[in-house]
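Left out: one protein chain. Kept in place: all the others.
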Amino acid sequence: MLITSLVMSLNQLLPVAILLILLQVVAKQSLMKLLGGLILGIGLSFLFVKSAPLISPLFDYQGLEYAQIGLCILIFISALYYAIKQATAAFMIAIISVMTLYLSHYIIYLIGFWQNNEAAQSLFIGTFLGLGICSSFSVLLYFLLSATKQRFGLTPLLVLLALNSAAKLVVALDLASQIDLIATTVTVWDLRDILTENSEFGRVLRALIGYEATPNLTSVLSYALSSVLFLSVCYFIPKLITKEKS
Amino acid sequence: MIKRLIRPYLYCCVFLSFNAASKDYLIVLKDHLFYPAEIVVPANKKVRLLIENQDSTPEEFDSFDLNREKVLYPKRKSVIYIGPLTPGRYEFFGEFSPNTARGAVIVTEKERSNANN
Partner (left out) sequence: MKAINLFAATVLIGFCLLIPKLVYADGIVVDKVYHPYVLPFERELEWRLVSHQTDSGNILAQRVGLGGAINDTMALEGYIVGERDDNGDFGLQAYELELRWQLIEQGRLWADWGALFEFEKQHDADAYEATSGFVIEKEFGRASLTMNAFLVYEWGQDIENEWESEFRAQYRYRYLSAFQPAVEVYLGEDFVGIGPGFIGLHRFDGQKQLKWEAGFITEISQSEKNHSFRMALEFEF
């Protein structure tokens, strides 16, 4: 139970931590705003879990999937806006959305298994340790990305952010095909022999840039198009603004 | 400008969907175990998985191979669409009990009746 809750908390915290660090390195937000965003995110995650019985029956029992698709799209748009304008509101929306999307899974797990008193202690310790390990990973990633920014400028970071955001749209597509909203196409390639998503490195790569060992054609195309779109907008919009000003 | 691009993109995806008849396959989750642990489905067809959680605790159906993730609330049935899939073995597990709740979807070319409709 301790190991399961540790691994689970780590798996759900990782995508949140990675997006947070990416946005922070692109443009730093003050500690107060960061903490504010985290607290709001945890609050909204709890709210989302509590209102799941209300949301779930909507849209022919597909309410939760629609909500999650909405969150994914929101993350993409707010990350893109932040990359161009560095607005605090975009930062907050991105962080709160990603926390609601991922932490809700973990909160359901906690609430579901909390009733058992013996499990409660292991759950608490496992969560605490998972937070510690994730914090450690986040600090190391922050320094690595900051050093990259200093050495190579903003471009590699924007590429990572573009891939990370495009991955969220692929998650939205997977959810949509899960509820038969769109047609899925067959698997394009199978990289499970080289790197499975179930391995730890696979999971980190999945959380970072949306690595998928068995993607379908729609996902691949969507991923490629969205990341190119993201980077193009990041490149052209600031140029348009400076052109207008001059 | 971004919103103007996203909306038509979404509409395209929605219009691409079609509701071809798909077979139902039932999986039961009981005592943190999936029954049947292995389910055989036909290749290149959309498949509807009906998963019933008979436990009193929630579970999360998670599959990297199928790219599906859904919370299974206690004493409830959940629907997950998969496919079309090429022949092969696609594993899934319960994220809340990863050591016990494990299974696989086996996709074969031959038409085998595991369907429950």
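Structural remarks
We just call them A and B in the order they show up, numbering each chain from 1.
In this text, a contact is a pair of C-beta atoms (placed from the backbone, for glycine too) under 8 Å apart; a residue touches a chain by one contact, two chains touch by 3 or more.
Every value quoted in this text rests on a predicted model; they were computed, and no experiment measured them.
Partner chains of the missing chain, restricted to those shown and counted over the full complex, are A.
Only one residue from A:139, A:186 or A:217 touches the chain missing from this view: A:139. Across the interface with the omitted chain, chain A contributes residues 3, 6-7, 10, 129, 132-133, 135-137, 139-140, 143, 192-196, 198-201.
Keep this in mind: only the chains that are shown with their structure count from here on.
Across the complex, chain A is touched by residues 1-3, 5-6, 10, 13-14, 16-19, 22, 44, 46, 48, 57-58, 60, 64-71, 73-74, 79-86, 88, 90, 95-99 of chain B. Within the complex formed with chain B, the residues of chain A that make contact are 4, 7-8, 11, 52, 56, 61, 64-65, 73, 77, 80-81, 105, 108-109, 112-113, 173-174, 176-187, 190, 192, 196-198, 202, 206, 212-216, 219, 229, 233.
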